[in-house]
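Here it is: the structure, laid out below.
Only one protein chain is missing from this complex, and each of the others stays in its spot.
Take a look at chain A:
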Amino acid sequence: MNILRQRIRRAAALFAVAAGVGAALPAAADDAKQQYFPLATFRVGAYASSGIPVWAGTIDYLRYINEVEGGINGVKLFWDECETEWAVEKGVECYERVKGGKNGSPVPIFLPHGDPITKALTEKSVADKIPLVTIAHGRTEAIDGRVFPYSFPAVFTFWSEASSAINFIAERAGGKDKLKGLKIATVYHDSPYGKETQTPLALLAKTYGFEDIQIPVPHPGNDQSAQWARIRQLKPDWVFLRGWGVMTPVAIKTAAKVGFPVDRIIGGVWSGSEEDVRPAGKVGKGYLAITPFPAGADFEILKKIKEHIVDKGKSDLKDLKSFGSVYYNSGVNEAIIAVEAIRTAQKKFGARPINGEEGQWGLENLNLDDARLKEIGAYGLQQPLKLSVRDHEGGGAGKVLQWDGEAWAIVSDGWVKSDRELLLPLIYERAAAYAKEKRITPRPDPTSN
């Protein structure tokens, strides 16, 4: 009994300490002049190997903005991290924890960074008026900002990924008319994510006359002999590999075993990082991947980050080998879009911390043309991007990288555009169906009348 009492006392003391610490941290008064930008990171768990370089890229760019450019028009950014482990409950908890802002600054944009988290926040973000930017993941229909006012699957949706991959094949074959009669097999992770490209590929196959073969790989995909035996039997001209995690290196290795040429495999966005191809070893040499995040440390902005942040020991990267990798550059890319959207919003609302509603305006009026990209130093790293109410994606193009055994080299002819004009009507149709199912009244598009 005494022991129990003692324990209760101990627990109470612990609680008091925790509460005391909470109360002891004073809010800095001048922080309201700074812009809060919370980060929902994932540095532990199954996806840590991608999360660590992604967030390092984002944080390094934000540090660069603060330390070299003195903030966005003088408004410095500050952030804290909340660990999601890529898990939906933790992600929702982080979102709820930070959504009210901090030290007087509201949240301008939230990066959910994870498909399940994005889905769970779709409606909450509308109620809270906080835009979600989900590059290369998230619902494709959310391109239609009339139905999804606060979801921004910017730059490169899954549908654009599929279409760009096909257009790269056309580039190699010598024109879209040469696609006719080709056999293109999609080996995909059998999950909602993997199935996303089925509809656009079916439409593209009908339009261009290639044969669309779909081969699922069950999660996690560490044995794919059956799938690649089928590939050997069907003899497709190209394989489009939409993997996830361990599935990608296993696919590359198994392809080599059955003798399928590795330079005829095009990986999707989430099969196109160093971490995907390096474990495959030597047989990965020649592997292709389409991505909106070109790898490389030669882009102007990366040189600046290296000079001012990395070389001064201020980088968030522990392993500097990842500098300029696909994941690191994707983090930089995301941060650029967020910062530029805040900058755009400041033009209208004034140079001060902006809130989510203003952030939405900033995103929907974001225009990163070549001139602006050159000013930032992101020309070649980020594609020209123009968002609007009707178009929350904007770009829709990717670059194709080839693995030379050590690093990626860009092999496509600049940005490979997707057939957005072909896909958009179908996407709007799906958004309208969603609106009907959820009884949402689409908001009017101010630019259309």
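FYI, a residue touches a chain if its C-beta (ideal position, glycine included) is under 8 Å from a C-beta of that chain, and two chains touch if they have at least 3 such contacts; residues count from 1.
By our rule, contacts and distances are computed from a predicted model.
Chemist: Can you pick, from "Branched-chain amino acid ABC transporter permease", "Glycosyl transferase family 2", "Nitrate reductase" or "Extracellular solute-binding protein", the UniProt name of the chain not shown?
Modeler: "Branched-chain amino acid ABC transporter permease"
Chemist: So which of A:Val92, A:Val310, A:Ile354 or A:Leu368 would be touching the chain we can't see?
Modeler: That would be A:Val92, which touches the missing chain.
Chemist: Among A:Lys119, A:Arg264 or A:Arg372, which residue is in touch with the absent chain?
Modeler: Answer from the full complex: A:Lys119 touches the omitted chain.
Chemist: For the chain not shown, which residue from A:Thr140, A:Thr254, A:Asn329 or A:Ser388 touches it across the whole complex?
Modeler: Missing-chain contact among the listed residues: A:Thr140.
Chemist: Specify the residue from the set A:Glu81, A:Glu211, A:Glu275 or A:Glu300 that touches the hidden chain.
Modeler: A:Glu81
Chemist: For chain A, enumerate the residues touching the unshown chain of the complex.
Modeler: Answer for chain A: residues 1, 4, 18, 21-22, 25, 41, 43-44, 48, 52, 80-83, 85, 88-90, 92-93, 96-97, 99-100, 115-116, 119-120, 122-124, 139-141, 190-193, 195-196, 199, 218, 318, 430, 434, 437-439 touch the chain left out.
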